[in-house]
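Here's the structure we're looking at; comments come further down.
Here the complex is missing one protein chain, while the rest keep their positions.
Letters A, B and C mark the chains as written, and numbering starts fresh at 1 in each.
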Amino acid sequence: MDAAAALALVRRVTESPGYTHEMGTRVLAAEPGQADMAIDSRPGVLQAHGYFHGGVIAGLADHAAGRAVTTALPPGRFAVTVNLQVSYLAPAEGETLIARARAVQTGQAICVAQVEVSVLTGGTELRCALATVTLRSVELPGSLVRP
Amino acid sequence: MDAAAALALVRRVTESPGYTHEMGTRVLAAEPGQADMAIDSRPGVLQAHGYFHGGVIAGLADHAAGRAVTTALPPGRFAVTVNLQVSYLAPAEGETLIARARAVQTGQAICVAQVEVSVLTGGTELRCALATVTLRSVELPGSLVRP
Amino acid sequence: MDAAAALALVRRVTESPGYTHEMGTRVLAAEPGQADMAIDSRPGVLQAHGYFHGGVIAGLADHAAGRAVTTALPPGRFAVTVNLQVSYLAPAEGETLIARARAVQTGQAICVAQVEVSVLTGGTELRCALATVTLRSVELPGSLVRP
Partner (left out) sequence: MDAAAALALVRRVTESPGYTHEMGTRVLAAEPGQADMAIDSRPGVLQAHGYFHGGVIAGLADHAAGRAVTTALPPGRFAVTVNLQVSYLAPAEGETLIARARAVQTGQAICVAQVEVSVLTGGTELRCALATVTLRSVELPGSLVRP
């Protein structure tokens, strides 16, 4: 898939009705093996102290990882998360949460992406989490049913 | 904290305006060291194939783990997630997503909870994910600022 | 595979020349979906403070998980670790390190095991670590070459 097709695919999946649309997820950039996403601050994505909730960070990292890997797979295949690991480094306080996912392995069966999550505040980005996501490559659509 | 105080605390944190309220998170049960949560299916929590999104599962597991641990800590302390690990076992297809978190370690510095996530469909529960959450115990409120 | 065949397979793999033999790994029990292993204390498995080294704990958990899953797979297949996650709960100080692995998912592609690690000292067992291991099921022998 070329860069334009990758961006179109990532936008379509992210902006369709569902969780990522509900969270206000915006696609910043995408090309095969890469996907950058953002969510702007609003009460519905924060925890009690006014930081982005850990679940929002985990969800954005998971989604970005899935898009980074799927755009690097052969046609007719997509990536399903089997393991998500998030290290929280600092409180995610700021205006916009940004996740940058990079595919580091796209095997026939197993794929891995790493994601750097930062928070933008007053024009400055601070890294607030790192994620490693393990995915499997499945054929559309039947093999989705069971891991 | 006794069981009634634990339940009241967990309800207050979960139902206050913010991410968990926005996701429609319901508290099923809570006592010191334990917290059970649920989210009912609706389009805003699903992914493209109609399953609960991995980010919703991760967020519910994280929140339940934090409540299970915080209710087991001495007064004036609460738990902040430092590491979240989710293993996805099966597509989360069903009416209600349920997370049951248990504190397995509540040290002075580091705490660990395990979470079993299942999906309820037609009266049957199917396990769909397992999470291990590492948290640190911090004093209210100053020590929240930096890990 | 029946229980006797599982035990024989696990013993053969564990006691053959290589890492697990070098570490002094003993098979305590094994049946399809389960494997219990032990390593006795000696200087070569300890860290600077006299506890079992974290690498020994991780290695024992990984090996036990692989055996628990492989014995539950159809003939001709075996399990290869793709992700290992270990939570260290307490210093592993004692005479014998014990890992008990249980397969919790044995799908066609992806398998998951959980492992409880404890240390035996003066007749008492103390839990010192929990591990979650994600594996993939591969055919013997060609598919081992690349993930």
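One rule holds for everything that comes next: a residue touches a chain if its C-beta (ideal position, glycine included) is under 8 Å from a C-beta of that chain, and two chains touch if they have at least 3 such contacts.
All values reported here derive from a predicted model rather than from experimental measurement.
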Quiz item: Of C:86, C:103 or C:119, which sits in contact with the chain we cannot see?
Solution: C:86
Practice problem: Write the list of subunit A residues that the hidden chain touches. | Solution: 85, 87, 89-90, 104-105, 112, 114, 130, 132, 134
Practice problem: Name, in rising order, the residues on subunit C that touch the hidden chain in the full complex. | Solution: 13, 16-23, 43-49, 53-56, 58-60, 62-63, 80-91, 141, 144-147
Quiz item: In the whole complex, what residues of subunit B lie against the chain that is missing from view?
Solution: 82-83, 85, 105, 107-110, 134, 136, 146-147
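Keep in mind that, in the parts below, only the chains that are shown with their structure count from here on.
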Quiz item: Over half of the interface residue numbers used by both subunit A and subunit B, so same, or under half, so different?
Solution: same
Exercise. Find the geometric centre of each of subunit B and subunit C from their Cα atoms only, then give the gap between the two centres in Å, rounded to an integer.
Key: 29
Self-check item: Intercentroid distance (Cα basis), subunit C paired with subunit A, Å
Solution: 32
Self-check item: Centre-to-centre distance between subunit B and subunit A (centres being mean Cα positions), rounded to whole Å
Solution: 21
Quiz item: Which parts of subunit B, given as residue numbers and ranges, touch two or more other chains?
Solution: 85, 87, 89-90
